[in-house]
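Heads up: the structure comes next, in structure tokens.
Missing here: one protein chain of the complex. Every other protein chain is in place.
Coming up: subunit A.
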Amino acid sequence: MRFVPGKRKYLVSGDTYGIRLLQPITQKIMEQKKPFERMELTDEVKVRSWLSQQKMGCYLYVSAAWPEIERLKNITEEIGFLSEEEVQFIGHGERVIQVFCCRCHGLTELKVTHSETLQDGIEITCCQCALLLSVSDHYSSLRNAYLGYVAKL
């Protein structure tokens, strides 16, 4: 989670716990005396309408449980928050990611906890070809998966 300065307005949204997680960001925005709006993600129609009214130059923070994040990413992109330069997602709780096997291209699910980013050195066995994979932080949006390299040659 990082504060991105220089935006005309900030939008802070999330589930109840997510809004709490975003408190340091909200604090920073207030210190900078920048306009901001906050909305709890309870009613999808309301959230869509709120986000659709925004103008270019706004920056959006979204914090929710990891399983919700993918769905929220699709919604915000559909509305027009198109790049990482205008939206940041902060997941919380248990996260299930997919790991792409560099050999057989199979996808293996992996549970990740406590961290938004992958810790170094996680090794898993590919569920399709049984190759031992070292999980990298290279994410493919096409596969919705992190690349797994050969762990031992």
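Here, a residue touches a chain if its C-beta (ideal position, glycine included) is under 8 Å from a C-beta of that chain, and two chains touch if they have at least 3 such contacts; residues count from 1.
The rule is simple: contacts and distances are computed from a predicted model.
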From "Carbohydrate ABC transporter permease", "VWFA domain-containing protein", "FeMo cofactor biosynthesis protein NifB" or "PDR/VanB family oxidoreductase", the hidden chain's UniProt protein name = "PDR/VanB family oxidoreductase"
Note = Considering the complete complex, of A:Tyr61, A:Phe81, A:Phe100 or A:Tyr146, the missing chain is touched by A:Phe81
Key: Option from A:Cys58, A:Val112 or A:Ala145 whose C-beta touches the chain left out   = A:Cys58
Request  = Would you write out the residues of subunit A that touch the absent chain, in ascending order?
outcome  = 6-9, 51-59, 79-83, 85-86
